[in-house]
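Down below is the structure, laid out as structure tokens.
Yeah, one chain of the complex is gone here, protein chain that is, but the others are all in their spots.
Read from first to last, the chains carry the letters A and B; within each, the first residue is number 1.
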Amino acid sequence: MHDAISAERLGIPAVGVMTNRFLPTARTMATFLGFADYPVVSIEHPISNNTEAENHQHAEEVLRQSVRLLLF
Amino acid sequence: MATSIDDARQISFEVEDAPAANELFWRNGWTDGLPIVAPTPERVAEFLEVAGLAAEDVVGTEVVRERSISAGKIAINAVMAGCLPSYMPVLVSVVQALCEPEYSLHGASASTGGSAPLIVVNGPIRTRLGMESQHSAFATNNRANATIGRAERLILMNVLGSIPGQMDRSTLGHPGKLTFCIAEDEEDSPWTPLAQERGVPPGASAVTVMAAESLHQVLNEWTHDPRELLETLAAAMRANMLTYSIWAGNYALVLPSQPRQVLTDAGWSKDDVREYIFQSARVTRGQWRDVGKAIIAKRSDESRVYTALRDPSDLLVVAAGGPAGGFAAIVPPWYGNKSLAVTKVI
Partner (left out) sequence: MPITVLNPTSLTEPQSLHAARRPSSLQDALIGMLDNGKVNTDQIFRFVADGLRERYGVREVVWRRKHNFSRPAPPDLLAELRACDAIITGIGD
């Protein structure tokens, strides 16, 4: 969250990727950094015990959402 | 290492660990002198989730200092105080109540009189949060009682700038400024709960806040006569009027089980208590002479009568305290009716 917003401050379009369980924390942090509605990429929690197939699935979701958020 | 001037505007800090967070916050004047729990974004987010609020939602505004109190800042200070996320709704209501105009939060918190907002909690939330309404009611070892009161103080200091020596001009203050939160004993009392008397629907949870000085305890374990018992309390109120402030306003009367029983055995309701106290808790101006205030006594008609209460409804009667002991307490107002108690549904 912090890193994506740091990049935005440098003028570089960025997205933060996180699992959905992280969303409330991210929202809080974004608000305190002055960017309450900062859009994020959210995938199913958890990822730590993923199989390779699950990593692929998550990657598809990250790709889809990221491209949408990075383009005008 | 950043100075506290630099730190003042910085939104977040990276620190080594929780003890380092505590040192940083202490150095920056953000604590009440006691150790705090590190307010990480994760912890703060939990509190906001429970209350269904966003960090930027404004819960209340103090109109004199033109400061808004956001849900996010309440949550940060609540984490610091050691609250659990489930306490957040109570704190939200406390802040809303404090920001009501009749509470006069600026004056009450800035004054040399050094008052603290007494919080009285009513309704099912007391049991849900496991609050203590009996043993050592004003100074429990109960987490909810202790940390809710503490969070309120941290909010006043950190969000409204009520810092001793700065905007808080308290000469002495009192220990209630550290924490001053009680829960009414609704289970062991046949009386109507305080909040319900003040308009909250039966069965709802609520907080009442009152700008208060330190409690005075009285002892009358000998009488079975309700009038005699209340006379002891009225005497404490008269003493407060003469030695502290003569002006009428909200007093709280806190009655534990033993003295309460003297009243309820005689069939006295809270209304009966209020009526008696209203009639009895009064002094004449000339009585100031008895307490070393002859100089102000003679400035006006010394036979003039002053009442502790403007009318009986000024008295907040609360059932709370342990099961044994003929002790009861009055809690005097900060300064007459410059601040009035406020009740808010949770």
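We take it that contacts are C-beta pairs under 8 Å (C-beta built on N, C-alpha and C of every residue); 3 or more make two chains touch, one makes a residue touch a chain.
As the structure is a computational prediction, the values presented were derived from the model and not from experiment.
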Touching the absent chain when the full complex is considered, from B:Gln10, B:Asn141 or B:Ser303: B:Gln10
Which residue numbers on chain B touch the omitted chain? 7-18, 21, 24-25, 30, 38-41, 44, 67-70, 72-73, 76-77, 80, 154, 158-161
Contacts of chain A with the missing chain: which residues? 1-19, 21-22, 25-26, 28-29, 31-35, 38, 41, 43, 45-48, 50, 52, 55-56, 58-60, 62-63, 66-67, 70-72
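By our rule, only the chains that are shown with their structure count from here on.
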Just give me the whole-number Å value for how far the CA centre of chain A lies from that of chain B. 43
So in the complex, which bits of chain A are touching chain B? 2, 24-25, 27-29, 31-34, 36
So in the complex, which bits of chain B are touching chain A? 11-12, 41-42, 44-46, 48-49, 54-56, 72, 75
